[in-house]
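In this view, the complex is presented without one of its protein chains, the others remaining in place.
== chain A ==
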């Protein structure tokens, strides 16, 4: 099918985009990569009356290190994160392991990280990453900008605290400390290269004196995209296989998967526990390799 008619503006300045969106926010949509929105419009599942295309807003097309964070502008495409050079140290390694799992090359050329966070698909890899790292999401609307941490941002499947008149202007991901041994990993279960994840886990581990000083675990899910019980369990413990397995169980118990055609809730819950355990094991190995790297 083809999209229903809509008005279209493509401003070059953020302020113009914000004012255009403010006119009728409820029925307008921001157009970023279009790799979710345009297909929904093709099927008329979305019928906006106005598209505010932000692709011409050059100021949003940035990825920079500012202080102790990587600041990702709203036009940074999935593809930019395929190389570990995108960010210093463990953060660059982590992002470059996540990005190749998002769709396939032609979609990654256009789709954006900010668009993924705005869309908040329950199976989104970037949403799990943002949750794990407690990214700071910058929302800009008619009354200015506000910063929301990922822990406050996600409300459920396709639901966030973003108001219809707000644009996600940037995402700040904290750089991971290099003073201690830091290990990162991403593990995903999906049916084919083309499929969304059935379960995925993002892990960053900090090791000190042979024990886990801190763990961050993000996972696919609706309202619950971070495995806090598992993180608390791991803190201070030795990274033994049984300890990691228990963390997987805690993550699975906390997860809130939904029923899909090829994967029921119990299957996805089980798979979440498995990918969390595997990601923890891989992150441990990554931290050990890291000692060699340093």
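Just so we're on the same page, a residue touches a chain if its C-beta (ideal position, glycine included) is under 8 Å from a C-beta of that chain, and two chains touch if they have at least 3 such contacts; residues count from 1.
We take it that contacts and distances are computed from a predicted model.
**Student:** Among "CcoQ/FixQ family Cbb3-type cytochrome c oxidase assembly chaperone", "Electron transfer flavoprotein subunit beta", "Carbon-monoxide dehydrogenase small subunit" or "Branched-chain amino acid transport ATP-binding protein LivF", go ahead and choose the protein name stored in UniProt for the chain not displayed.
**Tutor:** "Carbon-monoxide dehydrogenase small subunit"
**Student:** Which candidate, A:38, A:157 or A:245, sits in contact with the chain we can't see?
**Tutor:** Once the missing chain is taken into account, the touching residue is A:38.
**Student:** On chain A, what residues meet the omitted chain?
**Tutor:** 1-8, 10, 31, 34-35, 38-39, 41-43, 49, 51, 53, 55, 100, 103-107, 109-110, 192-194
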